[in-house]
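Removed from the display is one protein chain of the complex; every other protein chain stays in position.
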Amino acid sequence: MDIIVLRPDATDEALRHLLKKLESKGLSAHVSKGTERTIVGVIGDTSRVTEEEEDAIRVMTGVENVMRILKPYKLASREFKAEGTLIDVKGRVIGDKKIQVIAGPCAIENKTLIMNIAEKVKDAGASFIRGGAFKPRTSPYSFQGLGEEGLQYLADARERTGLPVVTELMDPRDIEIMVKYADIIQIGARNMQNFMMLEELGKMQKPILLKRGLSATIEETLSAAEYVLKGGNREVILCERGIRTFETYTRNTLDLAAVAALKMLTHLPVIADPSHATGRRDLIVPMARAAITAGADGVMVEVHPDPEHARCDGPQSLTPTGFSELMDGLVPLVALEGKHLGVG
Amino acid sequence: MDIIVLRPDATDEALRHLLKKLESKGLSAHVSKGTERTIVGVIGDTSRVTEEEEDAIRVMTGVENVMRILKPYKLASREFKAEGTLIDVKGRVIGDKKIQVIAGPCAIENKTLIMNIAEKVKDAGASFIRGGAFKPRTSPYSFQGLGEEGLQYLADARERTGLPVVTELMDPRDIEIMVKYADIIQIGARNMQNFMMLEELGKMQKPILLKRGLSATIEETLSAAEYVLKGGNREVILCERGIRTFETYTRNTLDLAAVAALKMLTHLPVIADPSHATGRRDLIVPMARAAITAGADGVMVEVHPDPEHARCDGPQSLTPTGFSELMDGLVPLVALEGKHLGVG
Amino acid sequence: MDIIVLRPDATDEALRHLLKKLESKGLSAHVSKGTERTIVGVIGDTSRVTEEEEDAIRVMTGVENVMRILKPYKLASREFKAEGTLIDVKGRVIGDKKIQVIAGPCAIENKTLIMNIAEKVKDAGASFIRGGAFKPRTSPYSFQGLGEEGLQYLADARERTGLPVVTELMDPRDIEIMVKYADIIQIGARNMQNFMMLEELGKMQKPILLKRGLSATIEETLSAAEYVLKGGNREVILCERGIRTFETYTRNTLDLAAVAALKMLTHLPVIADPSHATGRRDLIVPMARAAITAGADGVMVEVHPDPEHARCDGPQSLTPTGFSELMDGLVPLVALEGKHLGVG
Partner (left out) sequence: MDIIVLRPDATDEALRHLLKKLESKGLSAHVSKGTERTIVGVIGDTSRVTEEEEDAIRVMTGVENVMRILKPYKLASREFKAEGTLIDVKGRVIGDKKIQVIAGPCAIENKTLIMNIAEKVKDAGASFIRGGAFKPRTSPYSFQGLGEEGLQYLADARERTGLPVVTELMDPRDIEIMVKYADIIQIGARNMQNFMMLEELGKMQKPILLKRGLSATIEETLSAAEYVLKGGNREVILCERGIRTFETYTRNTLDLAAVAALKMLTHLPVIADPSHATGRRDLIVPMARAAITAGADGVMVEVHPDPEHARCDGPQSLTPTGFSELMDGLVPLVALEGKHLGVG
């Protein structure tokens, strides 16, 4: 809240009232009377001015507009911390020159399957295994996940393969259980603005993978990360997974410029999820590659050995063979970017 | 999942495999070989075919596309129940020929204020008082609400005025306390697809006010309602509150065609929230009126006696005087629609 | 271009360079050094600062952002002209307290049909007959219109019924012929930013019906109107006809808040087109009514006696009977708004 534009018909009385109000907040002001508008530049620590105070000014008599100069996030910004944040999860470093790939099925369907997939994605070069234990779907008549049983299978797969696990938290009541099983807790697009849950995660010592909401701007995504950071948890990984637009050929529209922009705006690692973004298997590989070229610190892709029988998201899953091909192709691309793929 | 389109190069083998799969689900099929595509019409109770099964078919060899004929909701549809659902909350009937107005501040700030507003909106003709006790904001540095203390103040306001209360549930852990205090539990736009919470609300005996998500289609909104309905709770009120588009003059884009469309597609009552949709006080009255004309069963508006000092959403709140004018203007408009405003 | 925000690392040298540049444009500046940013308020006639000059400043060393305070349109604004513009087309006044209805088929298909429809919509109370002579469609394999022959039929219909005619200009080479036949020249959504054509229309003495582009903001719509106005043609009617969003149930999303907002921002008349906005016959009547309630100065609707055989837009056309019902229903609604429907 730094610049206040007055209406052309604003009275001197209105201006005085405004200046007094600013003064009461410990702020001073520079008044610029232009030919068509008077503008008030606010001086002082405006980061202490809250949304409600900004709103209050917006509705004052004579005020036409209030323009925020500073971003609504601070701890997440590159200005606050210039060097990129590195997140080390059991030896897998995310950020900087390290590219990590997270792979696995949409849902943990049974123990055999998750074990099988974990081994295959590990062999192909993945650094993390992913899988969902809680899978509420758009329609209430679909498979909803195995719950804690699924998390146990995921832990078994970790024990077998050594791959740290990424899984999604859907409900704040599951935070404790998630902290117990997950190496990285994923917050899905629908929960990106579940601020209460983010605040609680801010108090945990566990990396958070925060997916951009379907209708969230880049700035709002960073503000959501701020909720976690300000609680003291500095390990947040952002994930671009497509936004909702009028285009229907793809499930969502993968916004790779957001990946490149985020890498400039924040020190946090940024990855992309081409599976959810496109919803189409044939677009996963080109979009995973394009994400790396755009500057992403990694990608997350869905892999299923038998997409025809997958219990969710079959159409957007690679087969293990397809995943191997993706990984083989990533090696020279990552090298070209001067980065390293995977552990070591 | 009713029509399967084969690729032009689909083999007979692929078709046979598909038909066998359908048969195994207890479904039969009509095959239409066209000049450019072969189409398989699926016969039988396809409502039993889940999303994952539909997905499984989508990824089969030779399949180009699967087109759903039936909507992904059933209990919410007009086909299922032709007459409009009436929801009676302590004598205030929502639906059919009754128009109800819900009014109050964004947040419950203190006891005096909510008492004051409740009396004023009651005098002006509101049927319900609203106010939020939990107010997570986009920025973590803003006012976050009074919690249960706020709910108690809201209950006090109800006792004083007789107005039933509407308040928002943000966290599943608060369901019990909400059932205790609220007459209608509001689910905000950000939680419209919090399916776990919706399922739990399906088991409660408490009307639910379900707001459309910022990036939710009409069909997805009805699917979300289905989650509540299928649990046994048949009292769901839908609320159009604007969708996210490229237009930035208004906070969101109020989709009044969705109100008219929902009234045809579903038997559930539908209201509109012009305060959140537009984010601008000067648009509340015309949009509230337009919503009624479009067929809404009511409107929800923010009212605050001193928007300059409101702790949230001041710019989109009417003053009590402005609210009175809105109500006065609604009387003849509602009469023109052949409906009745408020109690009795 | 009125406020310039400097980067936190901007040097004094960069600031001096900027101030010098402003001075060279005849502008002076107020510099406000805040704790986190330095802000430069530009004083003087900034309306003379063009887009390219603004862009030039945006790329200067040390500049973080340039914020425009003034709107990019002037002649179209309420500030420039407070009282509403009245446009009198052969005795039909558009604007102020007058509500006018424009009706007719999407395309002029043949003489008999347009004559027939003209008589029917006149009987029902329409003030203008509309019909397209040039109808390029999304697919190149569809009916493309009758061309000048169609315009002659439209003129015949005008002669028979006395209704002035509205028809769309698609190509600048047709301006002369349009001026000859049309009483109001419509510019379709796809041409809203065809600035060359708008400039030429600015030199004509013929009212222009300017439809909002599918992806045009309210501000851009007003800027497009400015192109016509600045040429000297002050008779522009704006038309809200839906914007493109993720919602697919309706063809576009009718933005009625834009109607109410435009009525505040501009003195020009504003109408709505519920046929094109929704693409669905069953939504035309509620949306036409809601548009009037939102403040529209009129509506434009498609009418066809036999939608099943219409050569375009059948699904969004009312039958003459449906149109009569709409008009009958509008009478008390318009009266309630304190306005008058049609001539006189």
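For reference, chains read A, B and C in written order, and residue numbers begin at 1 within each chain.
The rule we apply is simple: contacts are C-beta pairs under 8 Å (C-beta built on N, C-alpha and C of every residue); 3 or more make two chains touch, one makes a residue touch a chain.
What you are looking at is a predicted structure, and each value in this text was computed from that prediction instead of being measured.
Trainee: Among A:Val59, A:Val166, A:Met197 or A:Ile243, exactly one should touch the missing chain; which is it?
Mentor: Missing-chain contact among the listed residues: A:Ile243.
Trainee: Pick from A:Ile218, A:Leu268, A:Leu326 or A:Leu341: which residue touches the chain that isn't shown?
Mentor: A:Ile218
Trainee: Pick out the residues on chain B that sit against the missing chain.
Mentor: 2-3, 5, 8, 30, 32-37, 39, 41-47, 65, 67, 69-70, 79, 244-246, 248
Trainee: Which positions on chain C touch the chain that was left off?
Mentor: Where chain C meets the chain not shown: residues 47, 50-52, 55-56, 58-60, 72-73, 134, 136-143, 170-173, 190-191, 193-197, 199, 213-215, 220, 223, 226-227, 230, 244, 281, 307-315.
Trainee: Of the residues in chain A, which ones touch the absent chain?
Mentor: Touch with the absent chain occurs at residues 215, 217-219, 243, 245-250, 253-258, 260-261, 264, 277-278, 280, 282-283, 286-287, 289-295, 332-333, 336.
As a working rule, only the chains that are shown with their structure count from here on.
Trainee: If you average the CA atoms of chain B and of chain C, how far apart do the two points sit, in angstrom?
Mentor: 31
Trainee: How many angstrom lie between the CA centroids of chain A and chain C, rounded to a whole number?
Mentor: 39
Trainee: Two or more other chains touching the same residue: where does that happen in chain B?
Mentor: 215
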